[in-house]
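Below are the structure tokens for one structure; questions will follow.
Note that one protein chain is taken out, while the other chains of the complex remain in position.
After this line comes chain A, so read on.
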Amino acid sequence: MADTHAETVLFVRDTMLPQQEPPLSTVGPVGWARTNLFSGWLNTIITIVALLFVINLIAHLLPWFISGTWNATSLNDCREMMAAVGNEQGGACWGVIRERWPQLMFGFYPAELYWRPVLVLVLLFVALAPILFADRTPTRMLGFTAVFPFLGAWLLWGGTIWNPITALLGFVVGYVVFSLVSKVVNAGVSLFVAVVASVIWWTTLAGYVVLGLSAIAPLAIASVQSREFGGFLLSITIGVTAIMFSLPIGILLALGRRSHLPLVKALCVGFIEFIRGVPLITLLFVASTLLNIFLPPGTNFDIILRVMIMTTLFASAYMAEVVRGGLAALGKGQYEGADSLGLDYWQAQRLIIMPQALKISIPGIVSTFIGVFKDTTLVSIISMFDPLGLANAIRADASWNGIYWELFIFIGAIFFIFCFSMSRYSMYLERKLQTGHR
């Protein structure tokens, strides 16, 4: 057919034409706009109206943001500065952020010691690296991660170096007792004995050991009172502690809730339901006021420590339910598979169940983290100076009385940076752990 046809036409192309660029109106920004924004008369109208609205909004907000009042020293100063440049409609008074920047960051922490919280923040990221990016960091760094809570607490609160060391020794004591006792009785009982031994060490013996060691080698740095903590230093300290400890405690609680041992199960269910049934603010009030009355007068039970414990317990209860959701999503076959391999309970959890359950729970876990971090602002109600509490204190200064939006926008922006980073990291982790099947 082709041959006969060839004689009847004048020209037959025997090579393919080179591929053409698609028309400009269908690709690139123009094409994108045509398909998404102007694909019909209704969409076009909506686009134009929305665009006008956004432009109008920016035109009104931008002059407010860019008001050139960075150097003002009081609200009246701001107003004079704006009047001087003929700014009629008013603008933001950013001088308050400049003047109170150290206070918003560190609270009443002594200015000459600011390097300590900063160093702790840097070390925090170093300690987090082997956890967050396990595939790109050497495993040995996990050792530093384990020491970090003690090192960080020592740097923040100061005092003698023997405090964190003896606290750390408590774990060593527990481990030694465990390995000795477990030769005689079963693992559950020896774990219990080991915990009791550690607690005895922390509550009674450690105090004398610290005294003794400090007398021999007085290695100490200037100590800082809890009352001097404030601003984002306080928020981050409480938030990071709660986040750090709530995940392991939450996992244990979730496992306990699914346990077949009635006592363990009852304890875990009771704890989770009690904590979840009570608002965080109530727990904070208990920490700040009730404990004060029940503890003997003169007891120095640090207020930040009390708040940290309450926040951690609160977060753990929520975490337990998130992890339990992940456990429930696993098929029965996974458990049976683990059993058929001859793994014991903890091996099965560690090698088969938890990796899958935690992967499923990542969005929920990170949501809980973000929620806890934002909940730290509630401590302003029990008169601790978190950023929002400080905003109130700053307004109580005669030169800044009447300033609202600037402080709230600033604090909101910082919180947004933290929470958004956490959320992005969780998405990265989900993508990385994506195995194609659930």
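Everything that follows uses one rule, which is that a residue touches a chain if its C-beta (ideal position, glycine included) is under 8 Å from a C-beta of that chain, and two chains touch if they have at least 3 such contacts; residues count from 1.
One rule holds for everything that comes next: contacts and distances are computed from a predicted model.
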| item | value |
| --- | --- |
| "Imidazole glycerol phosphate synthase subunit HisF", "Conserved protein", "5-oxoprolinase subunit PxpB" or "Amino acid ABC transporter substrate-binding protein" - which is the UniProt name of the missing chain | "Amino acid ABC transporter substrate-binding protein" |
| Identified contact with the non-displayed chain, of A:T69, A:Q103 or A:S235 | A:Q103 |
| From A:P130, A:G174 or A:G389, residue that would touch the chain that is not displayed | A:G389 |
| Residue in contact with the excluded chain [from A:L10, A:I293 or A:A413] | A:I293 |
| Chain not shown, touching residues in chain A | 75-76, 79, 90, 99-100, 103, 107-108, 111, 227-228, 285, 288-290, 292-293, 297-298, 380-383, 385, 389, 392-399, 401-402, 404 |
